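Below: the structure, in structure tokens.
In this view, the complex is presented without one of its protein chains, the others remaining in place.
Chain naming follows the written order as A and B, and within any one chain the residues start at number 1.
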Amino acid sequence: MRTLSFAAIAVVLLALLAVPFVPQLIYSVFVMKMLCFVLFACAFNLLLGHTGILSFGHAAFFGTGAYVTGILVKEYGVPTDLGILAGGLVAAALGTIIGALAIHRSGIYLAMITLALSQLVFFFFLQAPFTGAEDGLQRIPRGTFLGVIDLRNDTALYYVVLGIVGAGLWLVWRTVNSPFGNVLRAIREHEPRAISLGYPVARYKVLVFTISAGLAGIAGSLKAIVFQLAALYDVHWHTSGDVILMTLLGGMNTVFGPAVGAALVSALNHYLDPFGAWVTVIIGLVFMTCVLTFRQGVVGQLNQWFSSRRAPIPSAKGQPRSHAHQQ
Amino acid sequence: MPAKNSLKTLMVSSAVVSLGGLASGMASADYSDDVVRIGVLTDMSGIYTDLSGEAAVEAVRMAVEDFGGEVNGVPIEVIYGDHRNRADTGASRAREWYDSEGVDMINDLSNSGVALAVAAVADEQQRHAISNSASNIGLTNDYCSPYVTHYTYDAYSLAHGTGKSIVEDGGDTWFFLTVDFAFGIGLEEQVSNVVREAGGQVVGAARHPLDTTDFSSYALQAQASGAEIIGIASTGADAINAINALAEFGVTPDQRPAALLLWYDDIVSLGLETAQGLLLTNAFYWDANEETREFSQRFHERTGRMPNMAQAGNYSSTMHYLNAVEAAGTDDADAVSEQMRQIEINDFFASGGYIRPNGRMVHDQYLWEVKSPDESEYDYDFLRLVKTIPGEEAFQPLEASTCHLLDND
Partner (left out) sequence: MDIFGIPIQALLGQLMLGIVNGSFYAVLSLGLAIIFGVLKIVNFAHGAFFMLGAFAAFLLAQYMGASYWLTLFIAPLAVAVFGMLFEFLFLRRLYGLDPIYGLLLTFSLVLVLEGGFRVAFGSSGQPFATPEQLRGTINLGFMILPIYRGFVIVSALTLCLATWFIIERTSLGASLRAATERSELTQAFGINVPRLITLTYGVGVGLAAFAGVLAAPIFHVNPSMGSSLVIIIFAVVVIGGLGSIMGAIVTGLGLGVVEGFTRVFYSEFSSTIVFLVMVLVLLLRPAGLFGREEG
């Protein structure tokens, strides 16, 4: 199981490193966009999959990252690297605030509070004079990374994005597989018990909210730099919905399942153009099939499949959950 | 991941993707990849599908066929894509097309956010982009480029067409129902200026969020304002709902609504009963003259709908681009750009039209009035011409443009 996962990750990594060399196969800017959503979805899943918190307002963090970076780099001439960092930090701060307000409730109520707060954030960006409303914040210069790498070159930018997303994913992985991550899982499985064990559950929840929001913000910042624009759609509740979808499609009980989901959704959106007006219907049918047939997501299902082949013991339905965290 | 490519090639009807043929072709041949490739980037699946969508692709295809399918012996190819009304999706598709699929010109670009983003990519990649269905005048101002053409209409022509004509005819107190978006606010400001300059008065405005369904409250506000003219600075469903509510509450016909961006298709879905008497500026109407009728009938046979101004513009601008490519003898963007700005446009869409250095295509605009159900004699008989607005008056004066290609400062 372990070796298999490592092998899979190594293959994906090699393929990703090779992308700029095969422009006739796949377009690197498209892969960059996909990577942004991969980070976004994995960050989001820190809450949904690993802590059991459904946030229906994650676009607020994604979009805030994009706008903050865009404004700093375009209007104030802040270097790109610092702009991205600032995007992540501001999103994280927003995450602390929204998290602190939301965690007093649970389940659907929590989801609705995050939705409502993100709608207020949306309203702010709609009204703010510097965002250009529906025209978007356009022509954000890409600038240089650490003062040496010229990001106007797509290939250079690609490796920078790959590096940052890689670092972000590593952070997600570390968080999940740390004592902190264990407590999060304890909260997910049985919150009252975690409280009675003396864990400061509220503080843990706010912390994971902050990390998740910060990484989502970085994902948004990167997207703003890649496309040189930040748009209202980035803060729209549709984007909050998209990330839930990606996570579920990939498998919320795994660390990197959401990454696969994000790649899948981006690819669907990218490659279905020939179907013209039918594209929405087709995407809808694909999602429907997924939720009805492999509910644990693509990666969750694969995990279950492999583990049931390895261990002939009949695996119970809930089992993949416990396996997933070791990968 | 990379295995998904069979679909991608589907898009290119006759895939001639030669590996190194991207930049190397310049010196040896006059046409990159030995093909002139046109990409139609439009909304295929969202709220603007009727305004552009598949019919826009069809219009471009018609132009290519009418041109003969090839320029100086080099085949012309049309591909299409869906920007989903997201600026980033549009920008990424455009970049991919220019960068690795050898697209020479991108047409349509509905949605202002998408159009601005693609214009930026076109400028950077030095390839052509022509917007027919977006209204943002930034395209010929701050975001102008030698490779970007704004063809059919823009917010300025709408404001000055409808606004000025109405004030001159005596409608000098205005109330605005404005969508709270950059587009709506910009339109409101422009028309307000026009009204004030002409000695009229703006008595108030209500700014509603996008996708408002219930306009009753605004109808009352408009009524209470006592303004003679209700300027509707929104488009699509918002404008339709607003016009419906005004009629329902009896605001009209005592106070007259002026739609600042109403599409032909919006009138179809409003129905003449409600829409009658509306004033609107459009660059094209199918039933204007013999030539427009001839084109529109052919278009109708292929798409089942009459062309709106953007779709007619899609055809005309593609034709103009191809004429420029033919005259230049190359698809090199700079040479084509030069020809596009030299050749005069004379077809069913425009007479004596020309493209300014900032990319603005200047041609006459028309103020129309929607007929009443009794006046409408046959299918699609919707509009009556009120006034022709000469191109020079309809569009922003060149000296007012902030385009960096001009030395205005």
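Going forward, contacts are C-beta pairs under 8 Å (C-beta built on N, C-alpha and C of every residue); 3 or more make two chains touch, one makes a residue touch a chain.
What you are looking at is a predicted structure, and each value in this text was computed from that prediction instead of being measured.
Undergrad: According to the contact rule at the top, which chains on display are touched by the left-out chain?
TA: Per the contact definition above, the missing chain touches A, B.
Undergrad: Return the single residue from B:68, B:253, B:271 or B:390 that touches the missing chain.
TA: Reading the full complex, the residue touching the unseen chain is B:271.
Undergrad: Based on the whole complex, identify which of A:82, A:112, A:195 or A:267 touches the chain you can't see.
TA: A:112
Undergrad: Which residue from A:36, A:245, A:259 or A:299 sits in contact with the chain not drawn here?
TA: A:245
Undergrad: If the missing chain were put back, which residues of subunit A would it touch?
TA: Counting only subunit A, the missing chain is touched by 54, 101, 104-105, 108-109, 112-113, 115-117, 119-120, 122-123, 127, 237, 241, 244-245, 248, 277-281, 283-285, 287-288, 291-292, 295.
Undergrad: Residue by residue, what part of subunit B touches the chain that was omitted?
TA: The missing chain touches subunit B at positions 45-51, 53, 180, 206-209, 211-214, 216-218, 220-221, 224, 236-237, 240-241, 244-245, 248-250, 263, 265-266, 268-271, 273-274.
By our rule, only the chains that are shown with their structure count from here on.
Undergrad: Let me have the rounded angstrom distance from the C-alpha centre of subunit A over to the C-alpha centre of subunit B, please.
TA: Whole-Å distance between the two chain centres: 36.
Undergrad: Which of the residues in subunit A end up touching subunit B in this complex?
TA: Spelled out, the residues of subunit A in touch with subunit B are 15, 22-27, 29-31, 33, 126, 132-136, 138-139, 154, 223, 227-229, 231-233, 263, 267, 269, 271-274, 276-280.
Undergrad: What part of subunit B is in contact with subunit A in the complex they form?
TA: Within the complex, subunit B touches subunit A at residues 1-2, 4-5, 7-8, 10-11, 17, 19, 44-45, 49, 53-54, 80-82, 84-89, 91-93, 95-96, 99-100, 112-113, 116-117, 120, 136, 138, 143, 180-183, 185, 210.
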